[in-house]
Structures are given as C-alpha cells and as structure tokens.
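Here the complex is missing a single protein chain, while all its other protein chains stay put.
Letters A, B and C mark the chains as written, and numbering starts fresh at 1 in each.
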C-alpha cells in the first residue's frame, strides 16, 4: 500500500525529518488560502500515485495568488495517467543547490533491508540504477540488529555526500530506517532530499509504501485514504479481495493460485488468444466468491469468453461447481461462453454438479484454454 | 545503581505490569493518611536497599489506623542494617494463594541476557538457586533479536507455572524484559509475583538495578534519589568518584587500578597487616584527586598508616607526587605515616619531587607494603 | 528414497487446534504422515485426533521426539512460531501460512542461516514424498511414488504438473512447493542439491515464475553441478511489466532479470528443457527416463 506524498511527509515530519511547510487542499479556494498562509513561491502538487507527476503537469510552481488559483484549478480534477486528482499539496518552494536521494527497501534476493544514498537525486532513481549503478551507494542492514549508526554514516560517505552535510544526511537516513522498520515499510524514499545554499537538508518529496501483510499492526496507516483506483474493475477486485490485473485481450481468465492463473494466461497466448485479465480467486474459495469472480469478468466489456481453471488443493471442486451454477442460473441468457476445467480435490463431484447447459466442461487445461480461445474467436467473427 | 522498590514499581506500572495500589510516605501522618486512602489491610514497607527487610522488621502488615500509626512510627527513622529509614511505601495488602519469581539479568559468562522464572517465589531466590537450581527455569535471550514471545512462554511453561495464569505471567515477563532492555537494567526482578485466588497476578515487590555505565542515556533514572549510604566514608568516596570499600583493618591503601589495589590489599594481609580499605583512584589521576584520596583515608579513624602504591601507565608519577606533597603540606603534623611507592610513567620524576620529610619512599611494592604494615604496628603498640 | 521427508519424519503441527491446522493435520494423518504432536500455547494436555498437544514446540519435540514442524499459525504470530520451531530445534520446518509480514520473514531468515534447519515456505503448499509422508496441504491423491523430483514456487501449478506426470505413470520421489513469497527459506538451489544427491531421483521438474532472480541463479547451479536431467516451466510469459500478479514474487521489473524470457534463456543455456505447457514438461521427463 502506497501512502500519498502528504501522508508520508506527515510521518517523516513526526519522526523528525525536516520537510517543507505544506498544507493539503481539496478545493481551489483551499489551495489559494494555503498558499497565502505559507507565502509565495509555493509548489502545487497533485496527490496521486503516478510516476513522473511533474512532467505530466501534476506539479506547478507559482509566485502569486493568481497563478496559484490558475494552477490549482488546472490540477484539481485533472486526469493524470488514469487517476483523477482530488487533492493537492500546497508546499513552500525550497531554494536548493543540490538534490540527493535517500531510500530504504527490502532486498528480496538477500532477504535483508538495504539503505541507499545517491548524490544524483531529483531524477528517476531507477534510471540512475540502470545507467550508472555505482552512483548509488548501498548498505545492507542486519535485520536482527537494525541499522547501526556507523552504517548510516558509511553509506552517506561512500555516496560522496559533502562532508558539511554528511552528519545531517546520516541522521535523516537513520530516522528513515527506524521509521521503515517500526511502520512496516516496504519502501521509504526521499527523492529529492534537497540541500539549500545554507547547508540545510529538507525532504522535498516523500514515498512510503507499507507492507500490506503488516497492515494489521499499523491500524492508522491502514485507515489512510488511498487513491480511487484508475480502473473501475480493479477497484471492484479490490473490494472483492481478488488479485486482479486487467489486460487488453478478450479471453477472461479465472483460476486459483497465481502460478496456475499465469500459466493459463500463457496458454491462452500460446493457443493464439489474448488474455483479458489475471484473476486469482485464491485458496479455499467458497461458492459466493466464485460467483463474484464470474461477475467481475462478465463486467469487462472486452471479454468474449471465459476460461475457468481450478486445480483444487484446499479449494474444493464441488464448491466451485455450485458457485458457477448459482452465478449462471441467474441469467436468462449466459452473457459470455464459459469453459470450465476442474481438477484435484472433489473434481469428480464438481464435474457432476456442473450444469452443462450453462457451461462447456473440458477435462484438461489445454482443452479448456483452446475451447475458450475458439469461443472468443467465434464471438469476434 | 539500585532503584527503590517504589521507584521500580512506578517503572513497572508505567510499562503495564500490575502492581498493588500504593503511596510513598515520609512521615507517620502521611503514612496513616495513605493507608486510610488505600483501605486496610495495608503493608508498611521500609524503602532501603537491604536484603531481608521483612525479617529485620522493616515490613509490617496493619489492619487499622492505630496499627498503621504504630508501625509507621516504628519503621520511619529505624536503623535497618546500617541504613536509616526515611521513606515507607504504604501498600494495599494482596491476598495471595501462590508466589512466583520472575527476573531478567545479564549472564556475564555467556555474554547474553537471561530470563528466569520459578514457582518458588517469595523467598530468597539466591538460596533457591543454590539448593535446587532446577527450581528456576532459565532462557537465554539473543541480544540481537531481543526476547521472542515464544521464549517468554517457554520459560514460564518450563518453570511449571499453572496453565491458567501462564499467559499473564509470560506477558509480564515480556514486558519486564523490554523494560530491562530499554532502561539499561542490570537486574530486573519481581519477587514475589503474587497469584491471587481469582487468578490475577500482581507484582508485590520490584527490583530494578540500572547499569551505571548507561546512566548517561537514562537521565530520569540517574536523577532518582538513592539511599543515604550507610557508611559516611563510602558516601564521601561516591562524591569524589572513587571506587572505595571500607574494611576492618588499620592499613589504609591507595592505588591505581583495581587489580593492583586488590593485590596491595592481599600483600598487606600476606605481610601480617590488615587492610583498612580498598581505594582505587583510577587512571590518569591529577594532583587534586590524589589529595582527595589521602583526605579520605586520613578521615578513617581506624587507619594507622597508609600505603600509596602507583604504577603509572596513563597516571603520571610526577602528578601523583605533587598531589601527595600538596595534600601533606597543609598539615602541621602528618596525621598518619604515609609510605609511597611510584613506578611506571614518570616514576623517577615523581620520586624526585616527593617530599621525603613528609613521606617514606620505597622502591618496590613489597617494601612499601611491609613498611606500611610495620608503621601501623608501631602506632598500635 | 526421497528428500527431506519420509516414513521416519516425526511431525509436530503448530496451530493444530485452529481450523486449518486441525483440518490439514487430519489430512496428513490420513495420508499416513507420522504426526506425533501438536503445539499450541495454552492448549497443552489436549488431544486432537489422539495426537497430544503441547504448550511449546520444544516440549513437543522433546517429549515426542519430533524432528519436523508444520506451521498453520496466523500471519500475526507466524514469525514467532517459526523462531520457536528453529529453537526447538527441528530439522525441517514447513510454513504454510500466507501473508507473513516481510520484515518478520527477514528476521526469521537471518536466524535460519545460523541453523542447520530447512525451512520450506512460507506461503507454500508444503512437500510430499508420495506413499510416505505429506507435510502441508497438497492433495495427496494426485501424487504417485516414483523417481521424479519436483520443485515449484507455485502451489496449484505444482498440482497441474504432477497431474500431467502421474497421468503418464511418472511418479515422484519428492515434490516440494517452496512458496511464492519475496523471502523464503529453502530455495531452488537448496532443493536441486538435495535432488542431485538423491539416488532415487532420476529427473527433476522445476517450476518457476516471473520475478526475482532465483531461477537464473538455479540455472547457474544446474549448469555447474547437476547430472540429473532437469525439465523446467516458467509461468508469466504474458505478464505485463510492472504489474503484480498474485504473489509478491510474481512481478516483473521491466528489464534485465526477472522476466520469463530471462529465466527461460538462463535455464535453456544450462541444458534445462523448458516446456511451453505443463504437458510438454511431462513429455520431456518421459524422454529423460
């Protein structure tokens, strides 16, 4: 779960990391008032989870009330890469001489946290990482001990941060790490960490992503307001608690277990079709959940046929079959052809339960996928 | 540094460990008022750092105001093994069915913390440890990770704590460990942890000793009021910052470095004398510190002669010699004969500086100690 | 023979009194697994399916001589349960639990590396030596005893591949679901080492998926150290970059390693036959044997 910039900045500021003066605004008037209160120049920044906000016109620097009004009016309500902007952060403009990058994340390959510092802040750090990996100093942290103070200093000095500000940057990194650890961060980043002409350092942007599996012990973060997802269907999937990704094809896919669902996608492609989505109903799904999954895929106008591929371990074939029957019996006419393949736990019982008037049943994964690809082609023709 | 029971209980209660209702009182009236407020029966407990307070008459259980007044009057001002009682804790009497022991300390041999639980609480736990070591369950803690929850449960179950209260006792132990860690405890103990007839557990006594080397980061604990030390000289040593222990002999001993001072004590004994004290002036002592040390030893009426044994590493012989001269020159008559031996850094310079009218100088440790033993004998005769 | 588990494995089930734990303990026992104890704090002295329950894993291990633990403890307490299993100690810990916070797993992983214990999972279906023992939630009936070792990051995909194998009479020595979480205990290389050393494993199936570099690292290991033939499958060829597909692990970062292409290339360079479909994987195994 990704916090908004203003939420992350609140966290950072509470922990003692210097951040610019700022106020959240949801209307143009609020934005203009906030700007006046802070004092010009200010930056007006769209609060949406989109990379490259600035380039896309989501951040404007303004010098007076008129410009502020104009900018706020333009940004509030704009569509930024599929996300509607409903909040802006009005923030003191920082006059900087230098931009650094400071971040903490989990190195999955090593199984341990890593702290990163670079003097090439203010740009897309992933690009820096690719073009010039040595421009980012890294220090792995022993999760048993947490970050030692010397490690914060070490990575800052190794990044080549100027001696005058090294102590402040190390201290910010230590704070960021502790925050990341205490608040179950997955990524915590300051990019840019601005350096002013009088040697102050200040977090001009703030990223804090929370491990969703740890939200149970971060109740205040769990309550933070997220973006309305850009895609209506993905929002619905969120509500239903499905792992769902919308794609561009016309073969709807439902399955249990990420690996198997991905494989089903791959096979759709292999047999000449185009997957419309990834939908994992997870383990042990009951009938209602199965019906919800069908509802989701039917709601996607792009879908012309659906393949339902279940290999039961915890999930029981009879439950799935009942769910499919119930969902389809509500329709006078089945909206899109559904091809079902059940294997594993209680698959035989499931196959017997399935109403073959409503669905096409296949015995193997390959046949089911091929059936769906063909059915989709028929609809298209 | 050892906290008083009432201070430790405040710490424990703030951390969430259940403690009985209690109030500190410094006068008999305060004690009687507090008892009335709490409700009888109450315990009136002397707040001094003395083992076996109860047996020595420092704890009384009272049922009404009259008894309370009598008990408070008796305890306040009493001399408990050399400590004058100037505070009592007036505490709700807990009706218990069982007494447990729960403690956390540093196992020096292993270099790691150890948690201990026993169902034989309410008695001297050192005696239990000696008579029946198996009656105390122990669990070593990895200081990198801190105490895992399972470890608190494990040691509680292994001690044979009743299943009904095991969860509460584990949770108290976890809290105690965290407190010990956060507040730089050297020992943290609850003895007894009382179990009431309705299955509540409550810390009826509380011990919390703080690592003196860590007081710099525990400023609130550093400020806590300690006992007036039982021995006037030891209080003075505290003030001067000496490691000082008063003994029963008549040969005063001053030296630098614990090992060397202990060796000097041992040699006094070896040559037939009796050490009057252990006094370590530490490393790198300046003249004033040397003078203070002499002042201390002179103040001990039991001392008949002093041996001053310095082997300079960081400590410089000339500084010591100047300190000795300055201190002794203030006297019209040297109060007790002083035998000095200087070796190591700037020893030669020191020997030259020493005023041999005031002190007897010896070249070896053995000669110096023998000289002092003889001088002390002469005085005694 | 087999790897990690067999008839002699003595299992303690952590969380045996919970819904999932109880159900699957029953399934394991039914399969013939030697479940000797349960461990649930506060439930010591109870019995589940005649299996004695202890308050602590160390108590269960000591009293019942257990050498393996299967963990069905909810995510909030699973990290602690894993530390407890490592401390008991047991030789093998199988963590079924899904949704353990990553930082908890990072600490467990740190501890794990100081022990000789194998941790399978978390967020995995477990492992099975057909006809001998099943530790986890795999549907026992699709497996058959034989000479194919199988290791997979995905549960249901494992079942699919096993189904394709069993259908053709290609039984399994041991099948291991190592789990799809970002931080797991036993990885591909650990498992491949075991299979390589097992005289009764004559061929190996390795099912990977997009994300991370485990498959690439495994390919390096296979090229340098394995004589046993390996067939592979990589799920997620059609996954668009930057999208998270179910598991935390199954996300492609866009370029370089982590993509299906990179993994397939690495494996094929190492001599692994990578199937386009699960069925093709079974074809290759059939050819190997």
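Keep in mind that, in the parts below, a contact is a pair of C-beta atoms (placed from the backbone, for glycine too) under 8 Å apart; a residue touches a chain by one contact, two chains touch by 3 or more.
These numbers come from a predicted model, not from an experiment.
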{"item": "Which displayed chains the unshown chain touches", "value": "A, B"}
{"item": "Absent-chain contact - pick from B:255, B:337 or B:350", "value": "B:255"}
{"item": "Residue of B:147, B:343 or B:376 in touch with the missing chain, whole complex considered", "value": "B:343"}
{"item": "Residue ranges of chain B at the interface with the undisplayed chain", "value": "106, 108-109, 111-113, 130, 142-144, 181, 184, 186, 211, 213-214, 216-217, 243, 245, 247, 255-263, 265-270, 275, 278, 280, 283, 311-314, 343-345, 364-366"}
{"item": "Residue ranges of chain A at the interface with the undisplayed chain", "value": "145, 148-151, 153-154, 157-158, 163, 166-167"}
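Simple rule for what comes next: only the chains that are shown with their structure count from here on.
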{"item": "Geometric centre distance via CA averages, chain B-chain A, whole Å", "value": "57"}
{"item": "Overlap residues in chain C, where contacts from two or more other chains coincide", "value": "107, 111"}
{"item": "Chain A, residues touching no fewer than two other chains", "value": "142, 144"}
